[in-house]
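Working notes, structure below.
Of the protein chains in this complex, all but one are displayed in their positions.
Up next is subunit A:
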Amino acid sequence: AAAGLERPQVVSHVQQALNYTVFDCKWVPRSARLLCLGSAARGTGLVQLYELHGARLELLREMEKPKPIKCGTFGATSLQQRYLATGDFDGNLNIWNLEAPEIPVYSVKGHKEIINSIDGVGGLGIGEGAPEIVTGSRDGTVKVWDPRQNDTPVANMEPVQGESKRDCWTVAFGNAYNQEERVVCAGYDNGDIKLFDLKTMSLRWETNIKNGVCSVEFDRKDINMNKLVATSLEGKFHVFDMRTQHPTKGFASVSEKAQKSTIWQVRHLPQNRDIFMTSGGSGSLHLWKYEYPAQRSKKDSEGSEMGVAGSVCLLQNVTLSTQPISSLDWSPDKKGLCVCGAFDQTVRVLIVTKLNKI
């Protein structure tokens, strides 16, 4: 028991019961405020802004929108503006100024069906290059938007004409280490993971992990792509080493089966890119650490470089709810502070301790 207490502990700090289904929760950068996005019982969207006061959350503002909201991101906005980009059930991408939320700053009906996932890059003082937002939708397309260009996306990844489409469940930006380079990784419901290079506007890599991909995330968006974690149904997740791409075998990976149920989200700790948390369909959270192998790449029989995947070890796990924890976000300002939203209509603020000692 003593050894167990030396590991990072997940302490539940605040629990807030909501009267609507929460689909996404995000920290507002540079503050102790958080946003909950979801769907009210009568089919409208809700955005609630809370502030952390001691041991409770105080509701600062509540905004109702015509359509339920599925996902949101602050990734493409500057630190002064802190505009929220949201994707809703109707396929609309909106960017809101939270000080004046009646009219969106940017609005486009980007997709024909629900936007399942959204990510932003180029904002918050992280990385370089144009601010861009990527949305992945059930209509099988992945579109990249620039808030300065109305109505048309700057990149569109869609299925071949006439082919049956697969739902895109998750998207993530990565490799944005200078002004030109950027990649988008998309995960689909049939297990496809595709990596699109936006500089060359081509498909750089694709693979299939057999089970529907619930969540993908690069460990850092603004560096040369290092690691990519993809989680799927049936409790598996894969960590790909993205530094070395083999011409035929692609990227090396290690996979781990954590829980019997779907792993809904993966989020890397902003302060340490080798630690990430996965949230599961059984209401549990697992904290993992990735360990690099001795040699990150080796030569295969033909002399081409191929990557070597490391190993993953479980630091801590905790069960908070009986319903799936569908959204998770680390605070970029305080190490170990995170918020998670579950389908039991509660949002919880957690603190993970002892992360300095890892």
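The working rule: a residue touches a chain if its C-beta (ideal position, glycine included) is under 8 Å from a C-beta of that chain, and two chains touch if they have at least 3 such contacts; residues count from 1.
Assume contacts and distances are computed from a predicted model.
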Chain not displayed: protein name in its UniProt record ("COP9 signalosome complex subunit 3", "Dynein axonemal assembly factor 4", "AP complex subunit beta" or "Nucleolar protein 7"): "Dynein axonemal assembly factor 4"
Contact partner of the left-out chain, one of A:Asp88, A:Asp119 or A:Asp189: A:Asp189
Residue of A:Gln179, A:Asn224 or A:Ser311 in touch with the missing chain, whole complex considered: A:Gln179
Residue of A:Thr152, A:Asn224 or A:Ser304 touching the missing chain in the full complex: A:Thr152
Subunit A, residues in touch with the chain not shown (by the definition above): 1, 5, 9, 11, 13, 30-32, 52, 54-55, 78, 80-81, 129-132, 140, 144, 146, 148-149, 152-161, 163-166, 179-180, 188-192, 194, 196, 198, 201-203, 206, 208, 212, 333-334, 337, 351, 353
